[in-house]
Every structure is written in structure tokens, then in C-alpha cells.
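Heads up: the structure comes next, in C-alpha cells.
This view holds just a subset of the chains, kept in their places.
By written order: A, B and C. Residues from 1 in each chain.
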Amino acid sequence: MKFGVIRFPGTCDDVDAQLAAARVGEAALLWHRDRDLQGVDVVIVPGGFSYGDYLRAGAIARFAPVMESVIEFAHEGGLVLGICNGFQILCECGLLPGALLVNDHLKFVFRQVRLDVVDHNTPFTRNCPPSLSIPVKHTTGRYYSPEPVQVVLRYAPGENPNGSQDDIAGVVNNAGNVFGLMPHPEHAVDALTGSTDGLTIFESLRTAVGERVPVA
Amino acid sequence: MRARVLIRPKAGILDPQGQAVERALPALGFTGVSEVHVGRLVELEVQDESQLPAMCERLLANPLIEEYEIQTGHTAAWGERASEEGTAA
Amino acid sequence: MGATDAPDGRGRHRELGLTDHEYDLIVDGLGREPGDVELAMLSLMWSEHCAYKHSKKLLRRLPVEGPNVLVGPGENAGAVDVGDNLAIAFKVESHNHPSAVEPFQGAATGVGGILRDIFAVGARPIAVLDSLRFGEPADSPRSRYLLEHAVAGIGHYGNSIGVPTVGGEIYFEPSYEQNCLINAMAVGMAPHERLTSSAAAGVGNLVLLFGALTGRDGIGGASVLASAELTDADDAKRPTVQIGDPFAEKKLMECSLELLDRNLLASLQDLGAAGLTSSASEMASKGGVGLEIDVTKVPLREADMEPFEIMISESQERMLCVVEPHLVDRVLGVCEKWEVLAAVIGEVTDTGLFRVLRDGELVGELPVGLLVDDCPLYDLDPEPPTAALYVGGEQHVATDADPLTTLKALLASANISSRRPVFEQYDPVVQSRTVRRPEQADAAVLALPVLCARSGALDEPIPAIAVSIDGNGRRVAVDPRAGAAEVVYECAANLACTGAEPLGVTNCLNFGNPEKPHVAWQLSEAIDGLAQACRDLGVPVVGGNVSLYNESPDGPILPTPVIGMVGKLPDARAAGRLGFANPGDRIALVGEFHPARDGSEIAKLHGSAPAGALPVKSVAAIRAAHERVREGVRNRDFTSAHDIAEGGILVAIAECCIAGGVGAIINLPDGLDPFGEDLGTAFIVSGPSESLEGLPIIGVVGSRELVVTGRFNVAVSELSALHGQGLSALLSYAR
């Protein structure tokens, strides 16, 4: 299976996401100006500060040429994972409901947080244990949606690092093929850095893709 | 023509920046201030004014969380006006 | 003809900071009076900042050679060999004065500047560290404001550009009230062959400027040269505050590294202080060539800039490179890919002259040597001070308080309490190398291969580096020579706790006005102490920075040499941790520990002035202790290792308990002062008893309490809360 990781000007966690994905499959970087998704099975919109996060996090990146292809890919049922800035971009371009607002304490926060997986019935979480330890790092991570949404991850009680509505840390779209989360699973794939819990999200995707496209 | 777009958080959405300002003011001796909201200002020179609402909807504001107001017709460039209105040099 | 004969030149050169004597030298060297553009360029190149005129002679005392040194002082950053054909480049630099004016942007652009020095030598930045000094936060809203905004600025830049901020240090003393210190260190990695020099080479090659537009940033002082009469409106056009744009720098960094990977550049240099003037003239000087630059080719942010403004603008996020003419199109192609603006602005000549043109017409012409090398270097007049440099302050803890009360006060004090409210604002993990982040160990540990690339090969060692930054103005004030040496020992001790062996040092010398004899003495003594300690440990100095004139109307800051050290460890998997972990582990003391209270944190809380000196140390004992700890960690004999630093042995033990979330029972050796300090000499280690053979055992890990036999017991959770709240209580929006 093959992952494609998008690189915008200002993306920071692209190589991290690529290397994390490479532990379970092939992984290539996709350039923001190219429309060709190179036949990947999963698109990852990674973390960082695309276009400096100027104006609003994710506001400018959503208009990159590659995003037109990603939107089309998602509408055709392709699997899309948005991490942190990627989550913000997916909300801005309407693939996911809601928006991310500046943290209630107004500061950047890095913290290892505990997450409850509240929906295992998604291609992104089927192999996850009930609880994950994964770092967050962001200034704009307070999830807000006026409509009900399909929540997949919540910050464990008392662990909400940003004032997010109902402790929401990650949501899927109605079709279940687009997932956005603020925590960084690609930074929890090696025991040496503290946790391997994030790997279970990449493994879930491998399982899901394996079921969809029978290996030849 | 010169235009300004004023953008602020929609009513009902927690505005911690506004709250922080509201909390900080009394400590500096400013009293009687309430309902503080912090938003964004975009100033621009446009040829075609009629494009402004679309620009706001598509890029400058996020209609889910923000509301905006367009101001046009202020002729003076900012620098000039600011000196009247009280910028410190 | 001397300056005194030149009535209108005279006022100007003085306003630009040149002495009459220096102006005479310039006129002699040129054989004529300099024009405006030339005077602007010379005044900056002959400033303290660029010419190091009051420190260069002293810096020659530092040991700069060693088997691992690949690049010593003189380039944008020094570099050491870490094996596997990899080089580590690193440097620390100050941004004190800009940060005192505007702390967010000052600190942010400080990080931006030091990162450019790292990728200018061809290394990809892999870590940032910061060293900060402010006035007493409890008494001073201004210090809290500076702290909060400087930290936010550092985080903003480092986080946005995707370089992890992995360590740092913060201390508060009244002497920094008006003159805060913001030092930033960056570390980068490169294959040997990508290390790049800034020496301009190849007559006929083109000079290319790339990155941000050039605006009037940082022209401030030189604006006396503006030809038009200054109106208020013009004044507003001369911003001295530079705004950092990490997004622009991220693109600039990727672009620069790709240009080097593709072998398209003959040389590369960042633009820092004195902008184009300093970068271009230093490139020319190192290459022994001349340069010609046409200011009309420089892309501007404001159309009406004068040639002198373009030449000295300090706009951020710009680089200069020298390119062979046939490669220019390919260079421009890479710049276009990264959306980085680039322009050919000049060429390398064989004249030895720096010529500045405006639309082809000559507006300035100076010998490169005059600009770069001919500024006079001054001898200082060091004289020991007649009064103590540090005299103590307010009393916060009674001198007869019981040990538990004292311990709690120390743990909650601004200088010792947890830095978590600060380091949580920094991303320590981006780039997937960070094996030890803040509060996990005494130094940050970064794996050299990116970790998540490791697929399966779990049984191979993972080479890594450890990095630490340290300084202690109060102790240096007690004894500048011994205090500066102690900082080096402490930094090396931090590395030892992770299992790392030091490879190289960088330093930032933050002092007052060196023209004052007692400041000159502090500087000279500190450099001697630094040099001696580096020789003792066999660690060369590969670079650094000097920041002088850190003064306020109340006098100079405490003498504050800041040391950054990089070391190597053979296997990241064995990297040490500071927290106790296993109940039943024994606790041992390693090293010859001779604690004393002069200049210590407890003396500060008592408000007492130092009466004596810092403890006399045995270099042999320090080396042996460091080696014992390093080897014990590498062999996985120790579960934890922590150096005994500020606050003394009980604070160190409490920190091990807090970090591990577990208690201990301690029998303090008779007569040992529980709160005295002797930095860099001794360690608290824990491990199974068979691993600690030959070491004096002072306790055992276990339970939820810290028990000091015969003195007190206290819940670790209580200590943890005090330690955790100390700093956040002082920060306004801390959660």
C-alpha cells in the first residue's frame, strides 16, 4: 500500500509523517503544486505551518493545486488523514465539519496527552487500543462545530489542552473516509521517543486498505 | 480603491483574546470596559469593489466562526489619518 | 587631514559611533574623506558588534583546536565530527538589545538569525536552545512581560520553522531588570562534504541575493546620513524593530539546502548585523577578492531607499551566495520552486575593492581590507573591582528555617522551579530525533539517524548527540575565573548524565561596558577560566559571540558567560534519565563534592552577600567523576543520573524524585551541607546495588515520600506541586 504526504511551503511534519507511514507501507511526498496524487491509497495532510498559518491556520493552503485533487479523491471515497495543520486545512476546505480556533489559553502547547478512542469503527482506528498516549503541539487546536459531528478521539478527562468543545481531539466525515486530529500520531511511533501508540493509526490504515484492495 | 475588512468572532463563540484584554485593562487602571472582542483587520487596495464579499467568504473570513464588515470610501491613506487620530511616533 | 579638520564629517562619524582616532585611520587608509555610503558601511563594520574591537585579542586565549574540530571560530558556525561522515555545526548568539525593546520580535529574530548561521555553513538545523535572563519576576511586572513575550517569540519562530527547541535555561536576578539577556543556540547536521564556506571565490562569478525584500529595518542609528531633512513622517519610515517571518525563513532554509545539495553554489553567507555590507565584505575578505554590487538590483520593500540604506539594511530572512555564471539559471529555478525571490546583484572581481554602484554609477569604493581587517583592536585595562559585584538582596527565607521549609522554598523559587510553563510552549519533537526532552534528562539527546526511519534494525546502536546550555551570572560575579570554569564543568556534567562525551563548546560572553576597568577584568578573568576549563576537559571552542555594553543606569549586568556544549553518545537507547524509577534501587553520590554557600541559591534566598569564594575544585576528580557517570550510563548500570547543581544535594535528590514520581530514603553524609553548591563536580545516581559498587551509597529509592533520616519526611506529590507552580504562578495566562 502507498501513502502520499503533502508538502506545502511551511509544512514541518511532512518527513516525520512520511517516515512513520513508511513503517507500515510505502510513503511518498506530494508537492503542493502538483495535481497528480501518484496513485496513493491514503493521503496524509501533515502538520506544520503551511503558508506560515498567516490569516488563519489552513486558510491559504486549502487553495493549493494539490488540494483540488485531494478533494476529488475524498469525494470518490479515498482515505484522507489530516494531522494538526492538516486537520485545520481539511476543515477549511469543507472535507470535515467545524473549525479550529485559537487555544483557550492563547499559547502554543506541547504536551503528551492521553486520548480515548471513542469510535473503533473507522479505517483509521480499527487497530487502536482504547486509550492512546500521543503528543499535541499547536496554537490553534480548539475544535468547534455548531452541528453534531462524528467524534473519533477525545482528550481523556482532565487532559484537554486547548479548550476544545466536548474534549474533541479527532473527527471523521459522514462517509467515514476523511479523518482529522490535532494530536500527532507520527510523533508516537518509536519507544525511544516515549510512545508507539500513534503507530496503531497507521496500522489501522494498512488493515483498511488491505481489505479494500485485495492483494494481487 | 481602499477597502477595509473587519472580521470578528461570531457571537456565542468563546473569544479568549477578548477576555484576556478585558481582564488586563482594570490592572492598568482602565475601568468601565466590557464586551471586548478581538478580531482581524484586513486593509487592501482593490480595483473592483464588487469582488470584496466573495473574497471575504472564500478567504478572508471563515463564515462558520467569523462575521465581517466591509468598509470602503475612507480616502486618506492610513499613515496620514493615523497622525490625526493618535498614533505614537 | 584629520577628523578635526573636517567640520561636517566630524559630527557625523561621532554620531555613527566612530571615534576621532578611528576616523583618522579611515581617512589615512583611504587617502581621502569617505562619502556617505562609505561612512555608513565603515561605521557598522568598525562597530563593536562586527569588529569585536574590545574582545578579539582576549578571544585568542581560547583553545580552538582538537581532533574532532572540522570548522573552528571564524565561520558562521563551528563544526565537529561525530563519525559516520556527519558533522555537527553549532553556535550561540545574543539578541539582548533588540529583545529589551520588543521582546517577542527580538527573541524571534534572534532564533531566526542563529538558524541562518547554521544553514549558511550547509547544515540542516536540528535543534534550538535558549538561555534567558530577566529581573526578579515577583517584583517586576516588566520582567514578567519580557519573559512571557520572549518565550512566545522563541516558540513562534522555532515551532513555525520546524526545528525542535530542546533545551535552555532561565535565571532571574535584579541586574537584568533593565537589560535582559536573550541568547539562542542552534545545532545543525551535515554530511562532511556539504559543509560550506562563506569565502567568495572565482573572479567573474556572480553574487546573488535571495530571500526577503530589503526594507529599512534596523537602520536606526545610521539615519543621520539620510540626505533629506527628517520629518516626523520620514522618521516613522525608519523602523528599528525587525519583524521575524519564520515562514519566509523556512522556505529560505529549504532552498539553501537544496542549492547546496545540488552543488550549485561556490559560497554561501547569511545576512545579519550590518546586512549586505558585512556579509559581502566578509565573503570578499575570506576569499581574498573584490566585489561589485549594484544597489538598483536589490529587490526592495520600499521604493525610495537610498544606497546607504540598502547597503546596511538589516532586513531578516536573506542570504547571499556566489554562483558561477553558467549555473545562475539553475539557481534561480530552485529559488522559484521554493517561492524565494532571488536577484543577481553583483559580481566577484580581482580588485580587492568593495565597489557599490547605483545604476552603474559608482557611489562608494572601499578596500575590502579596510572594511574588514583594519578596525583597530583595543587592549583593555583590566582592574579588579573595589567593591563586590554581587551584594545579596532581600531575604526570602529565614537563615534558621528548618531543612524542609528551606527545601520547599528552594524548589518553588523562580530560579529552581520547573520550567514546564516555558518549555511547553516549544515543540521539542519535530524532526523525529528527540530521545530526551526537557525534564527527562540533564541534556537533550538527539538521535543522528531520524528515528522513525528505523525499520526493524532494533539491535543496532543508534548514534546520538547530547546538547546543553548553561550559565550562572551570580557565581561568575563571586569569582569570574572560577565561575566561568564552573559553567563549563556543569555543562559537561549535564552531558555525562546522558552518557555523552563532550566534543566542542560554543559561548556567548554577555558583559557590561569593557571600557570600564572592572568590567574588562571580569571579561578577561572569565575568558581565562573558560579557556582553562576547556583545556582541562579537552574540549575546544569552535565558535561563539560577544555581547558587551549590557548596562543600565544602575550599572552593568552580572558577568554572564553562557556555554553551549555538544557531545556524542554511542547509543541513544542507553541515554540516561534523571528521574528515579525502580523502588529498591540504591542511591549513590559520585564525585568529590565540597559544597559552599557563597553565590548559591540558598544564599540568595537568605539575602546574604558572598563572604568567601567558590569551592576549589580538583580537575582530576571532576574528570574521574564525569567519566564514572558517563560509563555507568552507557553500560546501563545506572537507572538514573543527575548532576548536583543549583540548590545543592537535597534539591538534586528532590528533582530525581519529582521526575520519577517516586520517593526515596536518604542518609546524608555527616557534616555535608544539604544546600551548599559545588557545580559540575558531583552526581546523584541510582541503580541496583551491584551496579554501584565502590560508590558511597546514600539512600534507596521507594515509597511516595522523600525521607531524609533524622530531618524530615515529605510527600513527593507535595514537592512536585511546589516545583511545578513556582514559575507558572508568575506567568499571566499560565494554565
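Miscellaneous remarks
Methods note: contacts are C-beta pairs under 8 Å (C-beta built on N, C-alpha and C of every residue); 3 or more make two chains touch, one makes a residue touch a chain.
Small disclaimer: the values here were computed from a predicted structure and weren't measured.
Each chain type appears once in the view; in the entire file the copy numbers are A x1, B x2, C x1.
Operating definition for what follows: only the chains that are shown with their structure count from here on.
Taking A-C and A-B together, the chain pair joined by more C-beta contacts is A-C.
Chain centres here are Cα means. That of chain B falls 39 Å from that of chain C. One inter-chain figure worth recording: chain A and chain C are separated by 35 Å, centre to centre, where each centre is the mean of the chain's CA atoms. Spacing of chain A relative to chain B, judged by their CA centroids, is 32 angstrom.
Along chain B, residues 20 each make contact with two or more other chains. Within chain A, the positions touching two or more other chains are listed as 105-106.
Chain contact summary for the complex, chain C toward chain A: residues 152, 155-156, 159-162, 245-248, 250-251, 338-339, 423-432, 434-435, 447, 450-455, 462, 572-573, 733-735. Residues 9, 13-14, 16-17, 20, 40, 59-60, 62, 64-65 of chain B touch chain A in their complex. By the touch criterion stated above, chain A contacts chain C in their complex at residues 9-13, 15-16, 19-20, 22-23, 48-49, 51-54, 105-111, 135, 137, 184, 186-187, 189-190, 192-193.
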